[in-house]
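A selection of the complex's chains, in situ.
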Amino acid sequence: MKQLLYGVAYYDEYMPCERLEKDIEMMKDAGINVVRIAESTWSTHEPQNGVFDFGSVDRVLNAMHRAGIKVIVGTPTYAIPTWMVKEHPEVLAITPKGPGKYGARQIMDITNPTYLFYAERIIRKLIGHVKDHPAVIGYQTDNETKHYDTTGPNVQVLFVKYMKEKFKTLDNINSQFGLDYWSNRINSWEDFPSVVGTINGSLGSEFATFQRQLVTDFLAWQVSIVNEYKRSDQFVMQNFDFEWRGYSYGIQPRVNHFEAAKAFDITGVDIYHPSQDDLTGIEISFGGDVARSTKGTNYLVVETEAQAFTNWVPYPGQLRLQAFSHLASGANMVAYWHWHSIHNSFETYWKGLLSHDFEPNPVYIEAKTIGRDFERLSPHLVNLKKNNKVAILVSNESLTAIEWFKFNFSSSKNYNDIVRMMYDELYKMNIGCDFVNPSSDNLEDYQMIIVPALYSAPDLLLERLNEFVRNGGHIVHTFKSGFTDEHVKVRTTHQPGIINEACGIYYNMFVEPKNVSLRDDPFQVGQKQNTVETWMELITPTTAEVLAYYDHPHWGKYAAITENHYGKGLATYIGCIPSSAIIKKVLEQAVKKANLWGVDQELAFPIIVKSGINPKGKKVHYYFNYSDNQNSIKYPYNDGVELLSGS
Amino acid sequence: MKQLLYGVAYYDEYMPCERLEKDIEMMKDAGINVVRIAESTWSTHEPQNGVFDFGSVDRVLNAMHRAGIKVIVGTPTYAIPTWMVKEHPEVLAITPKGPGKYGARQIMDITNPTYLFYAERIIRKLIGHVKDHPAVIGYQTDNETKHYDTTGPNVQVLFVKYMKEKFKTLDNINSQFGLDYWSNRINSWEDFPSVVGTINGSLGSEFATFQRQLVTDFLAWQVSIVNEYKRSDQFVMQNFDFEWRGYSYGIQPRVNHFEAAKAFDITGVDIYHPSQDDLTGIEISFGGDVARSTKGTNYLVVETEAQAFTNWVPYPGQLRLQAFSHLASGANMVAYWHWHSIHNSFETYWKGLLSHDFEPNPVYIEAKTIGRDFERLSPHLVNLKKNNKVAILVSNESLTAIEWFKFNFSSSKNYNDIVRMMYDELYKMNIGCDFVNPSSDNLEDYQMIIVPALYSAPDLLLERLNEFVRNGGHIVHTFKSGFTDEHVKVRTTHQPGIINEACGIYYNMFVEPKNVSLRDDPFQVGQKQNTVETWMELITPTTAEVLAYYDHPHWGKYAAITENHYGKGLATYIGCIPSSAIIKKVLEQAVKKANLWGVDQELAFPIIVKSGINPKGKKVHYYFNYSDNQNSIKYPYNDGVELLSGS
C-alpha cells in the first residue's frame, strides 16, 4: 500500500433516487478515497442467465475515477440470483436442517458444479470487464465466505473420498475415531453413513476440518480465476469475519483463516464491536491481530461500523478513536459498511455513515476529520510494522472439539471464551500480540506463547511446545491443553498430555467448581474476585511450583495454577477458569518473568498504547483513552513528534 | 337488536350423557336467552363424504325453541373431518413449517378448491336445513378465521398474480421493494421465488397484506352463500379474535378486521382477559372499542370466559363486573365459551359456566343475577350509542412492518405494545375511544387522533393527518410514525416523514437508551418513573416546543417529546418509549389542551366510567369499581335513575 485507505461500501444499485454525483461530493468532503462495490448484486449484473449488464459498475467506476476515488470490485458470488434457483434448485445447499430456501445470501452449495459454472462465468465477465479500468485497485472474492453447512449427498461423497485419501483404511478410521462405540464401526466403504447424524466427536470434528477445507479451496479457486485478469498493481483480498456474537468475538469456527489467507495478496476482515458505553477497543485489536498474523503483514478493515444499530451509534469522538485504533493494529484501510443506510429489505437498521436522508449528520461530520487526518498522516502511519514478542496459539481443531465436548451442561462458554479470557487481559496491559496456529513455522520467533485450551493437537506440536520452553521460551498453558490428539482421541497418558513434561504436573480428575476459591487469595485480588468457575482440574505437581491451591473442603490438596522451570524456560499452567483479575495477575507475573514488562505496561486500560515502526523507520506510538474521562500521561520515551497536532 | 342477548356456546355433541332438558332448565334459571351451536362439529354433521346428519342440530333447535331460547348457527368449516383429510390430504395447508398434520382445527388451506367445495356443500346443507327454524336468529360463518400461514405452491401462484395485478411490472416491484439488495432482483415473472424464504421486509409485508386479503375474501364468500338462505330477520356475523398473548391483547395481525367486517351484518368478537387480581377491564374495553369501530355500531361478544383456566376463575362479583363492562362498551350480547366444561380432548381445563359435574357452582349462581338484570334492563341498555371525540389510528401494515423491523435485538415489544401503551392510559383516565384505520373516511369527525407507531403509511395518509391538525385537530404521534411508505421503503426525507411538517421537528439518528431519563423530570413523575427504554429518536425541533429533553451525557441536546402548533391545531410527538406515568401525563396535557377534559376524567382507574345514549335517547352512565375495595363517588350529573336498584 502506498497510502492509507479510507473507504465505504457503495451500492449504487440500492439507491432509491439518483445520488451518485452528490454522494461523491460528500465522500470527497470526508476524505473517502476508496469504495468497494458489486459483491452483493449478481442479480443486477446478470439479470437473466447469460445476460450481463455492468451499467451500474461502469457508471460508478467512471464517476469515482473522475473524482480520484479508487474502487475495489467484489465478485458477486455470495448472493445468488432468482433465475439460478428457479432454473437449478439444486444449487441451494442441503444442510442438517434440510433443503435450502431462496431468499437470504450464503445459501448455496459451494461445491455444486452448476453454481460453480455460473460463478466462474460472472467472475470472468465482471473482472474481465473492469480489469483495465484505472480506478480499480483490487478485488474482493466473494464475501464472508463460509461453507454454510452444506451436507447434501454430494458433499458426503466428497467427504468419504477425503477420508479414504487421508486415512487409507477403515480399520485406521475405526481405530483412530473409536467407532466401535455405540456400534458405529464401519466395515465397508459402502456403509459409510452420512455424518449429519453422527454422535462421534472425532468424526464430527474431522468433518468440520473437511468443511473448512471446502472454504479454502473455494476461495483459492476464485482467486486463481481473478489472478488471470488482475493487473500487477492490483490486489486480491477476501473479507473474512469472526465468530459472531452480535459482534466480532473470536476465532471463526467455519474457516481456517491461516489456510484460507494463503491464496490472497492481502488479508481483509470485517470487525464489528460494541460501542457507546461498551466500547473497549478489544475487538478492534483482536480482529486486527488475527488479520495481521494470517500473512504476517498489514491488512485491510474492509468493513466496520459507522452508525449501525441503535446500540452502536458512536458517541462523539468514538468513530475517530476507532479509526486510529485500527491503524494502530496495522490496518492500512478502514472502510465502513456502508456509505448510506438502505431503504428496503433486511439490513435497514444497520445504518451507514449517512442516514436514510443522505444528509450530513454528526457521525459523517466526525468522519470528515478522520479523512483529513488519514490523508495528512498517511506517510507516517501506513504500513506500520509490528515486532511482537508474545504470540497466542489458536487452533480451529480445538475450537471444534470443544464444541463437541463442552465444559459442562449448563455453561455456554466455548473455546473462544478461553481465547478471549487470555487475550483481553493482555490487551488491557498493553502487551502486543500476534496469533499463531498449529501450522505456523514461526513459533520459535517469540519469547512467550499463550496456549488457551489446546484441546486437540498432534504429539509433534506438543513436543514442539515443550522444546520451545526447553530452549528458554515461556509458555502459559490453560486447562484442557494436550487432552486429545489430532483425532480428538483422549490421550491415554497422564494429563495434560505430553505438555505435562514441561509443566511438571499431572492430573487425571477434573470437577465442576461450586463455591471454590484459591486458598489464601494468593494473587491478592480480594474475596469477590478470588473465584473459580465452570472447570477445575485436580492437579498434582511433580516438579512444578504451586502458585495457587484450591480452597475447598475436599479438593483442597490439589493445585490450581502452577509454574515450572523446564530447560532454560518457564511453563505456567492454569488448571481452572478463574476470575479475570486472577488471569491478569498470572499473566502479569509471567510477562515480568519473561522480561517483557516495559513502560507501556505501566499504563493500562482504559489507556491503551500501541506501537510499530513506520516506513520511515520511526517508531510510532499510539495512545488511546477508552474512557469518558480526560486523562493525561507522561510520555515515557525520548522526544517525539505528536503527529495529530504536529507538535 | 331488540334486546340484550345473554348466551353460551352449546355442544350437545360433546355431552358424555343426556343433558339437554336439564341444561335448558338451568339456562332458563340463569336468564340465558341465546346459544351458539355447530361451528366446531362438521364430522358429526357430515360423518362421511356426502352423508349428512343434522340430528343434534334439530334436537337442540327444537328444545331451545320450546324453551324460548334463540339459536345462532355456525358454519362448521374451521375444523375439518377425518374423512376429508384421508380422501384429500391436499386440503391441509402447507406452511413455512412444512406440510400439515391432521388433528387440530384451523389446519386447512382456505384457498384449496377441494376444501372450498366441501365447505360450500356443508354450508348450503346446514343453513338450508335450519334457515326456516323459528329459533334461529342468525349465523356465524366459520370461527376465529385466519389464513393459517398457508403458503404452498398454489398460494404462491396466487400471490404472484396479485403482485402482477397490483404492481404491473417487475421493474416497479424491484424498485419499490429494493430487490437489488442481496441479489434478490426478479427479472422475469418465471423467476419469482417463493416468498417463504424471503429476507426482504417489503416483500414479506406485502405478502402479509395478501394473506389478510385471503381471509377477507374467504369470509365474504361464506357470507355470500349464507345470504342466499338467511331470512330478513336473521343476521350473519363472524367471531373475530385479537392478538393472543394467553389473552386478547391487541390488533389481530392476520386479519384486517375493518376490511373483513364489511361483509357482515354485525361484528362479533371473542374477548378473553386476565382475571382475579389482574382484572382491569382494559381488554374488555379495548376489544369492544375495536369491534364497535369496525362497523361503527353495536357488536356481539360471541365468546368470553366463564371459569376458564385456574388463573381466570373469577372472584365473587367479577363475572358481573365483566358482563356490564361489555355492555358499557356497546355490546348487545355477552356469551360465554361455554356452557359446560368438556370432558375429553384438548380444552378440558378451559372451563365453562358449569364445571364437569354440571352442578350449580358459584360462577353459575352469579350468572343468574346477571341474566335477570339483563332481561330487566334490556330496554335501557341495548343498542347503546357512543359519540367519542378521540380516535386511535391503527394499521395492520405498520404492525407487520414492525414485526419485520423490531425495535432492537433483545426487546420482545411489538406494534401492539405501543398501541396498548397509549390505549391503556386513555382507558384509565376514562377517555372513550374509537379506532380508525388507514382506510377510514371519518378521521375528520374526531377532535383528537392518537397515532401509535404508524410505521408504514402512504404519503396521502400522512398529508391527511397534517391537514387534520391544520384544521384544528390535535394529534399525538409516537416515534416511528411516518418512517416508511406503504411498501415499507424508508423515506429519503428527514424523519418523521411528512408529519415532521405538522410536528415541527426532525431527526435522522436514533439510539437505544441505557440509563436515560428525561432532563429535570419535566412531568414530575418521580425518579423511578422518569425513565426511557428500548427506543429513542434524537430529535431536533424546528418550530416545535420541547416538552422534554433526554438526560444523557452525549444525547442530552436532543428532544424526547415535543408539541407544535400547526395551523389551527396542535401536534404532540413522543420520540421514545417512556414509562406509563409519563405517557399518562403527556396524554393528560393533550386531552386538556383539546378541551376534552370533563367530569369523568376527575375519576380514574380503578373507578371506570363509560357512557352512551340509549334507544330512549337517555344518557346511560356506567360506574365500575375495578378494585377489591369499596369506593363511593359523587354522581357528577343531574338527577338520574340508578338502573340496577331502580332508585
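Read from first to last, the chains carry the letters A and B; within each, the first residue is number 1.
Assume a residue touches a chain if its C-beta (ideal position, glycine included) is under 8 Å from a C-beta of that chain, and two chains touch if they have at least 3 such contacts.
It should be emphasised that the depicted structure is a prediction, and the values quoted were computed from it without experimental measurement.
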(message) Whole-complex copy count for this homo-oligomer, where the file places 2 chains?
(response) 3
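Note that in this section only the chains that are shown with their structure count from here on.
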(request) Could you put a whole-Å number on the gap between the CA centroids of chain A and chain B? (result) 49
(request) Going by the contact rule at the top, pick out the chain A residues touching chain B in the complex. (result) 11, 13-14, 16-17, 40-44, 47-48, 76, 79-83, 85-86, 100-105, 246, 276-277, 307, 309-311, 313, 315-316, 341-349, 355-359, 361-363, 628
(message) Please output the residues of chain B touching chain A within their complex, sorted ascending.
(response) 175, 177-188, 190-194, 196-202, 405, 408-409, 487-495, 508-512, 514, 535, 553-554
